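The complex appears here minus one protein chain, its other protein chains still in place.
Up next is chain A:
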Amino acid sequence: MKITALLVLKCAPETSDPVILANASDVSHFGYFQRSSVKEFVVFVGRTVASRTPPSQRQSVQHEGCAPFLILDLPGLCPGFNFTRLQLFVHAYNRNGLCAVGFMDDHYPVRSAFSLLNQVLDEYQKSFGEAWRSAKEDSSQPWPYLTEALNKFQDPAEADKLLKIQRELDETKIILHKTIDSVLARGEKLDSLVEKSSDLSMASQMFYKQAKKTNSCCTIL
């Protein structure tokens, strides 16, 4: 359930490279030496995927765990295979030239990912207007909303209202089941109370009759 990075890019027409407008990444769970390379990886993949996403389309790409790598142009080093344990899904959403790309792991539900990308795009358009259309190079200023979004939306329920509603409804249902059980137990207790109270009323009636009998029978002595 982890978001590794969120990117906003401007997807120019096919000829040129997409331009990165905002970038937020969380690489803390990779090893120290891998962090910078992961960041590069994120940038690179984001550009590639964004450039290949047609406008007003959504796309998901999976990067699997094992990927061999070959070193070719280095004399003295024979090609070797190194396997990565990276499991990443890249979700991209292109909307009229403005692209949002998210890097998540495979537990993150796809639907929440796309609704999150939607929100990010809306927010970006709200805060930056149309200024991004003229961007020609990668902007390196961090956009605080994106970093905060990255932190907030690690839990997919935050991004996807439907998921949140479904979760709350399930909790409510569980609570209601417990309530019904306790109401049934209450019913049983009430039944036992009814029994006891009817016995009590019988006993008190007998008591009254006895008392009346002793009173009315012998007047003197």
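The rule is simple: contacts are C-beta pairs under 8 Å (C-beta built on N, C-alpha and C of every residue); 3 or more make two chains touch, one makes a residue touch a chain; residues count from 1.
Just so it is clear, contacts and distances are computed from a predicted model.
For the chain that does not appear here, its UniProt entry gives the protein name "t-SNARE coiled-coil homology domain-containing protein", which is one of "Transmembrane protein 147", "DNA-directed RNA polymerases I and III subunit RPAC2", "t-SNARE coiled-coil homology domain-containing protein" or "aldehyde dehydrogenase (NAD(+))".
Shown as candidates are A:2, A:29, A:111 or A:152; the residue that touches the absent chain is A:111.
In the full complex, chain A makes contact with the omitted chain through residues 17, 30-31, 33-34, 37-38, 40-41, 44-45, 47-48, 51-52, 54, 57-74, 77, 82-87, 106, 110-111, 114, 162-163, 165-166, 169-170, 172-173, 176-177, 179-180, 183-184, 186-187, 190-191, 193-195, 197-198, 200-201, 204-205, 207-208, 210-212, 214-215, 219-221.
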